[in-house]
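Here the complex is missing a single protein chain, while all its other protein chains stay put.
Think of it as A, B, C, D, E, F and G in the order they're written, each chain with its own count starting at 1.
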């Protein structure tokens, strides 16, 4: 928070009066677009740009927010983006590209260098969309990613044949619906954090992802933590955060 | 239902009037102890004696019911039996023995010959009581049983080392709390029915066994069916039923 | 697992180096289609081919997976198949046929001989689709099937009139929504395993099948096990597994 | 509401001023004991005295309330009464008697004549306490009662053998825990209202009576209505209300 | 069950052999349409014809079932009927009429004479559809009906002004969504059974009718019983059953 | 309730007979439109006109109700109004205007003077619609409103920069989905009532607003109360009620 | 926040260096007792002292916290206090008194003058403890309180007879378990905020207070807001906050 210290020093040196100082500090913190407040300090605080959750935002809101973020010199990442959201952002940011399976729009700006390996493992082919959301997010936030898909526990040998690759990862993202057992098995195989992502794939007593969510929270393997149902983005982001640690 | 046919024939031959016939058929069906009706026909219909669910029954009720069943020539099996229930039954049936871990009382009467193998597999040592309820029930109803305990999925190699034994079974009972992943993994390893028993072992988001129950109902392995939380008895009974099939 | 032993022997005899052996074992296990891994060993392990859960898969995924399975010499069975899924599979497998009510596509390949009787019983006409999914699955996996439909417990004489047929079955599949009482009544009538299938038919406090699911899990009849809500496939598969037991 | 009309007429005839009239009407309505307000008009409105729900009330509260009700000339009925509650009421009302199984205390005062038949049917011996609460309540509020206990649906012939008696009833109370199927079967057998009482008997996925509650609400038989879990009192009261209809 | 007795007598007199007798009894019981079994005995057992739950049935099923019921000499009542269902039934039964608000189709056949008063009370105008389902059902099954709509408890004087009419009813149907308080207030005003119908009207923490369902089950007024969420039919049917009691 | 007293006096003076008096009192209370009963006394009792919940009402119902309310001299406010509802009301009340974001229609009639400040604070831009419903409602019922949007707790400095404005409010409405933490933080910053509105914004374990609802009910800050999920109207109405207190 | 401004001015005037200023600001904010941080500024921010939630705190923790709060010149209020908690606080604060029914300990220190009326209304005598918690809290935080107990909606005339008193209140606290209908009825009678407190009184489908909680959240009366189950303290605190508003 060096900027704040600088401002306080100026107050001390009477280079700034109190009223002015207050405004400066606030302005430094976020850009007020009326119904949206862009958090420019976030990059300093957290190391990643503020991400746009596109669902439920109008084309106009998306354009204003995307422009504001991009103009501050960082990449724009939009999640839960359908083709309309993509078009809106593309209009103001020509270099925007669309990862359809992952429902992510990205306009890179001073992209980060990729380091460290994250394995994204999924139980079934139906979990693909969420697994890709995790994988793309991890890549955009600075990680190398290996995808290991359709290796659910009912054919355990499929997963076991990837043990070597899993052991090279700095963290593993395990994506699964139905009984959600994948993170427990992986947690017993490797010595790195496992980020579990329950998916809403399934029917009946899956209850839109409640079954794998509960299973993952009750994992008998230590070293497993869980994010929200279908929250591939959160898992990818956290994996990079673990990965980038100085 | 040959007895019923016999009675109907006698009606036809005027050896019995209708009023009498009705009574006979009913008497044949169950013994009325007032607040309990012992279902003697069950043995004929289903092959097993009626089992006493001991929880919530008074010592007097237990004695009357146990005597009535035993006197009809079959074994008495009491589940969810604490030491008081055991004492009550022991008073009227001297050969009664108590399986404490399994909370089962049994007084055998013309015991069945054991055939066929049932594997009872448990995820943790805390599931022991329910696993034993399943194992003892399966034995008392005519199955040979192998116990494979504490082989949860977070150390998958422990389970895999028992693959040969599992392949010899005619059905497998998989007992697990927490994430309840054991039946899915076993279901992918063997070609026989897997009876899944969720247990209430755990805390927090286990919700007294809801987490493994949902996981098991959503098993991605085919050939898995589920019984009630902590229902070791039901699993053991069903395993023998599958086992004994002509 | 004789193939694996063979490979190990060759390693022992230096006919194979370790690197090669590892690859062979893995290849033997599954076919890697990228986002799907076909489990060819499953047939050996479990006796049935891997079944395709069609919901949520693209036409291209379905074609690739169906071809891969069929080319290995076994029948292809696709569940939760709408007409688009049928068309996709039909394009690559000309002998594919569509059971519309059951939402199943099947292209038979060395079909199994049907043995043993499975009764599929449903409570109402609205449960038909799930009952048919169970019945067709049981037939395709080698069972003879008798259908007894619309015999719910509120007109108990309808069910009782089929008692003779039920007694001939090697297992009974009981399909019911609403109060889900059918399996309990059947479980008291017959001496064979009853596989209970709750359906999402109903409204209000049925909660999309939760009411019959809970009822079935709490069945007072022993010998009853439960599969997921609307999981006709799972019930049919398990019934054949019980049926085929050597 | 003739008393009110009388008061209004007196106002009209200037025999009463408005202030007085208001007080009279209110006093007529209930007796204010401070933390309890005894509803004497209820007997006029509803035909039964106000019943005391004993659980959670102190001995002093019970004594004051019981005395107040009894002094107005009607019977006192206390539900959910343990032995302490009984002692407290017995102290002030010497003719109080205690139905232990039903947890009901009663001090009769101008008891009603019993007419009409109510059948109280229970699924198991563990439901006895709730079934007795229903039966005693129905008797105390003016019905003849027949008890048919331990006739759950897993031995359907037990219930069927009581069909004649059921057909004579003016309403049937069906008490069941576990899968709660009894009301549906009875509803299909008789042409009178069936009052369903779910009980908290059971374990695991019974969820303290939720399973039979949902089953009963989803009954496929018409003519079934449901009261709260373990609410034997409410069922007995309603049965008499139906029974007494002019 | 006089028909059955007749058949048994004939067996006794050797006018019928056993095989024939069995068939006769069964045929007497229901008409088998394959996927539907029409329960002709129901009218004898329960006093009402079997009602068709139209949702989820095809036009063909509806036609076959409606014809079969009508041809047995009783009225046809179809619930949850959309305009397609109406058209289908109209095709085979020309006198069918459609109560759109209530979603009921009816083709009367020897209609019953209406006796006794049922009050149908609703909390809001949004509950109208369910209230009408209850009202029409009660009328078709032989009751006179008074409708008192939009008298929810937040303007309690509206309800109180109908007290006289409520006191004339033989039973009251109380239909309410949201907080579902109507049945409790009415239960305190009248001395007749109150049948409570929770509706799915509302949003948020109404949880599709769970809020009023729970409120009604916990009613502090005695004499209240509850049917399924949105089950206007069940309430109307039960009200007539109470009404018609000899 | 002076009108009632007047009527009672006239009865006393024999200026009115009892029958007439009863009718007058009722008529004074509400206008009966058949399926809707307009509560004209409400304005006197509660200070606000009866509000129309537009969802699920037909155009005709809306017109009749809106006209009746307006003709009594107060403003008409319709919530959950789509464009069809707006058109219907506009037809009969030409001065009706439509707040699209808030889904509110209003035709003002003797509008109240605005006094006192209410702050409406929202966590994200996706909560805008509910926040606007609260803000417009508060304005229409007589409050001045300041909007502070998109100041969720994950960038706490954004909220803190509005502390001065918050301290000037007479009550604060805090609108939030997801983890619903906003009311707790605000409750710790200000000394006035905080009305918390959970929104259904979010996905997965948000369970349509259950997550923020529970969070808000468990707020560790005192002075927080909660309204239904997405109930912006209720919050705005309550804020004005607090605001207007004499 | 004048203290902070003072400090900032001193920084400006070089009367304070930055390091010192930071410490001063923090110290001003709270007292650090290690495992507890007493929030002395809260009184300035919110107008009430920090309240101690006694449940789960050791005697030592209670003594230290109570002393620290009292020494700052404000009253100490401890909620959910059993007799042990009372003894502990009494040891260090001799003027502490214990409201047993309300489970509140209080040692007054410069007590506030009581102004404005709050009505605390309860549905049954079993809700007394929570109602008293609300009443005592409201009194201790500066309100006059009227108690109206045991006036549940099943005897609606009891509540109506208190209408005059309710109309004099500045806010009403409505405490109810079971169906939780009281706040809706009161909300329709008065023109002031109604704070609804669901209680865990009841059994079965009350689900420890979930039934009244949902009912209250769905109240059809506007002007109602809800606090946590059994949170009498929160309701009393909020009522005083509304009451004291300048």
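Keep in mind that, in the parts below, a residue touches a chain if its C-beta (ideal position, glycine included) is under 8 Å from a C-beta of that chain, and two chains touch if they have at least 3 such contacts.
Every value quoted in this text rests on a predicted model; they were computed, and no experiment measured them.
Quick one: which of F:53, F:70, F:98 or F:207 touches the chain that's been left out?
F:207
To test your reading of the contact rule: which positions on chain G touch the chain that is missing from view?
26, 29-30, 34-37, 39, 41-42, 53, 55-57, 61, 198, 200, 208-210, 213, 228-231
List every residue of chain F that touches the chain not included in the displayed model.
So the residues of chain F touching the missing chain come out as 123-124, 152-156, 160, 177-181, 184-185, 187-189, 202, 204-207, 210-212, 214-221.
By the contact definition given up top, give the residues of chain B that touch the hidden chain.
These residues of chain B touch the chain that is not shown: 124-126, 128, 149-151, 155, 157-158, 161, 201, 203-206.
As a convention for this text, only the chains that are shown with their structure count from here on.
With chain centres defined as C-alpha means, what is the inter-centre distance between chain A and chain D in Å?
It comes to 58 Å between the two C-alpha centres.
When the C-alpha atoms of chain E and chain G are each averaged to a single point, how far apart are the two points in Å?
49
If a residue has to touch 2 or more other chains to count, which residues of chain F qualify?
Residues 42, 213, 228-229 of chain F each touch two or more of the other chains.
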